[in-house]
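With one protein chain removed, the remaining protein chains of the complex are shown where they sit.
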Amino acid sequence: MKVGFVGLGHMGSAMAANLLKAGYEVAVYNRTPSKAQALVRQGARFAEKVADACKNREAVITMLPDDAAAEVVVFGGDGVLGSLRKGAVHVSSSTISVALSEKLAKAHAEKGQRYVAAPVMGRPDAAAAARLWIIAAGAPDAVDTCLPLLEALGQKVFRFGDNPADANTVKLCTNFLITAIIESLGEALALIGKAGLDRHQYVEFLTSSLFSAPIFKTYGAIIAAQQFEPAGFAAPLGLKDNRLVLAAAENLRVPLPLANLIHDRFMTLLAQGGESLDWSAISTLPAQDSGLGKTVPQ
Amino acid sequence: MKVGFVGLGHMGSAMAANLLKAGYEVAVYNRTPSKAQALVRQGARFAEKVADACKNREAVITMLPDDAAAEVVVFGGDGVLGSLRKGAVHVSSSTISVALSEKLAKAHAEKGQRYVAAPVMGRPDAAAAARLWIIAAGAPDAVDTCLPLLEALGQKVFRFGDNPADANTVKLCTNFLITAIIESLGEALALIGKAGLDRHQYVEFLTSSLFSAPIFKTYGAIIAAQQFEPAGFAAPLGLKDNRLVLAAAENLRVPLPLANLIHDRFMTLLAQGGESLDWSAISTLPAQDSGLGKTVPQ
Amino acid sequence: MKVGFVGLGHMGSAMAANLLKAGYEVAVYNRTPSKAQALVRQGARFAEKVADACKNREAVITMLPDDAAAEVVVFGGDGVLGSLRKGAVHVSSSTISVALSEKLAKAHAEKGQRYVAAPVMGRPDAAAAARLWIIAAGAPDAVDTCLPLLEALGQKVFRFGDNPADANTVKLCTNFLITAIIESLGEALALIGKAGLDRHQYVEFLTSSLFSAPIFKTYGAIIAAQQFEPAGFAAPLGLKDNRLVLAAAENLRVPLPLANLIHDRFMTLLAQGGESLDWSAISTLPAQDSGLGKTVPQ
Partner (left out) sequence: MKVGFVGLGHMGSAMAANLLKAGYEVAVYNRTPSKAQALVRQGARFAEKVADACKNREAVITMLPDDAAAEVVVFGGDGVLGSLRKGAVHVSSSTISVALSEKLAKAHAEKGQRYVAAPVMGRPDAAAAARLWIIAAGAPDAVDTCLPLLEALGQKVFRFGDNPADANTVKLCTNFLITAIIESLGEALALIGKAGLDRHQYVEFLTSSLFSAPIFKTYGAIIAAQQFEPAGFAAPLGLKDNRLVLAAAENLRVPLPLANLIHDRFMTLLAQGGESLDWSAISTLPAQDSGLGKTVPQ
């Protein structure tokens, strides 16, 4: 199966490498071409334009940072929409808005192309280890077609019906739940810290008992150690996803007060210079409000 | 080792039964004496007064619903303070305030008695299965003395230093984290539900991926199924613990905005008649605010 | 002075009528032309297209419900931008986003046209009585040119410097303050009501003492009487302005937790069917959360 891959950031590069390892012929495109070199050395074909990663491919996977980038790649000149052949599948793994996913579904349908939304869960290390969790939605035949690809990228594929945008809703809700854990750990650790208890011991206790999920282990360790650089997922991206879940909720008239609180945390973190930190650095703000001093490196 | 046990609610009865199974001689006391009968049939000694569960015992465990009950049992006539012999240990497993725990520590020290705070994590089924997690703090010799007892009650004992009230801070922070999960699931499921997605499938997905901790499994199942009766932990107790964590935080000047949001959820749930429901029923309020209709039975 | 007026809703019609009374020659345009008839009877010239309200006019005032409407009117075919002569002034009195106001300023400058942002404060009755308060910003000469017009519309013009978008920031902040009063009255009256006190007497007390401003009198009366229909300013417009102040704040990295709380109130009100109510109907939600029953007509 010949596939294209567009978007070679931390996540995308790791995913494309796993497709190569699984034996696929992969044409790779990135706006900054130098990022494609390592993959070319691993056997990928270099695509000069988005169109070169789409033409005569059965599927193209896009992994882009935001709506704006995804719109350019799909709707722009020499973009996915204009160069994918009829019947081929566009697999959008980017975390984009529900609204854009709906727009993509419509646009591809009009061109006779197929569209699957397949956003992923996991940080770059999970992507490299092909341990992502993948949330897929779209027409059953389209999902069936790209299922082997998705299985090469992750440890499990969850299918959420035939409306592609539902996968984006699921992804955004899930990122919201992660931020909820970050915020709640931040508040709990502010109290633990101000009470004079040991933050590491408290996190160790949590993840050895009721809270033994990967998500608590990953973020508990980062937060207790205050290791926010280098960022696995940078704060501006966290804000973007927060905005996307709030937009999806606003369209459906769903108030999300906790998501709003987290929005304000991102505002404060970024206002104080935290652009380059991991999104979990918002966890330091409750301690700061408690007079424990600024813990964010600046 | 001869021990006393005061407070035979859902949790206390199960815990006392496990002490009997482990071979301890246990004198049991409850304000409503009939609740002691099943334990007496299992071999417990019936104590007519709190004092009867304390005199000539090496340790007495109290498991009471709130500060008021604990104050009566400890400071009241024929109470723990007046009847425990010098050197014996009072193990307080109740979820009480940090302030009361500090007061108990001081009062016992003045009497030459020892005091360990050992609140527990887990619902009644975990108590029955001796699968509780136990948070213990107090003077090392005192914790050492009662360690075998605690190990008979749970799957693991976590020691948090020699200041007993620290165990209460840890317990209250942890209950706060549970309510944070309940709130965030409630918000996420409001959006999932209003988007027309299946709530059960979403919870199944969460607990099969990043969120595979016991806490998500327990509450995810309850919340997706909206099974809030019978209550494993009733809403008024949830409000009480919320108030205790806010009080501890206020004393230390720590703002906890998420705990405040949860406080308001309990207010609303109770204002609408939810007294008998499980505390996780606050998760229905975001859906209600979203116009999905009242889901709380009334 | 020959002027144009575009947008003849409750506010715009009253404002255009005051220009006529003040002796201006006014060409009026509205998307639904029937709304222009009353003004034509009062002496206005009927404009069939936006362009007809702009050509050969020294100034055109636009009073439109939102960004989308303003964009069509200004940038659309036969729009303001294409038909206003060089040196003429576009006075934008609509409550639009800071970002759009900045875009308008730039576009008019490129065309050699002048641009003043002059949003207004006051409900339709104040507009009819020429009692509006007007917030004006723009190049001094441009504001000077349209000052007589603005003075014909309101009781006072406040000048806020030469950056037009600043007037929009001021307007949005002020609408936010109004919603803050609505929310706080809603919370206070929930407590007053549940304590069994008389809501009207309480509002009467407030507005006779420390809170004797027009804003408390207007909204205190509406809220105490729960007279939310007909809407002086409908809830969806309130949500729109809330979103605009949050967007302006997000661009500048300013967290506004109270504005977020109000956002959630609008979500809930609209989710429960309150589309046609006055925006101050969000004040009923705290009482509803307190179990006082649903007071919003549905």
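Each chain gets a letter, A, B and C, in the order it is written, and its residues are counted from 1.
Heads up, the rule we're going with is that a residue touches a chain if its C-beta (ideal position, glycine included) is under 8 Å from a C-beta of that chain, and two chains touch if they have at least 3 such contacts.
Not measured: the values here are computed from a predicted model.
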item	value
Shown chains touched by the chain that is not drawn here	A, B, C
Selected from C:F176, C:F266 or C:W279 as touching the chain missing from the view	C:F176
Residue among B:A117, B:L261 or B:A281 touching the omitted chain	B:L261
On chain B, residues whose C-beta touches the chain left out of the figure	243, 249-250, 253-257, 260-261, 263-265, 267-268, 270-271
Contacts of chain A with the absent chain, listed as residue ranges	257, 264, 267-268, 271-273, 289-291
Where the unshown chain meets chain C, residue by residue	98, 121-122, 133, 135, 156, 158, 160-161, 166, 169-170, 173-174, 176-178, 180-181, 183-185, 187-188, 190-192, 194-197, 201-202, 205-206, 208-216, 245, 248-249, 252-259, 261, 286, 289-291
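Quick note on the criterion: only the chains that are shown with their structure count from here on.
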item	value
Innermost chain, taking as reference the mean of every protein Cα atom displayed	A
Distance between the centres, which are taken as Cα means, of chain B and chain A, whole angstrom	37
Centre-of-Cα separation between chain C and chain A, whole angstrom	39
Separation of chain B from chain C, taking each centre as the mean of its C-alpha atoms, in whole Å	53
Per-residue multi-chain contacts in chain A, two or more chains	249, 253-257, 261
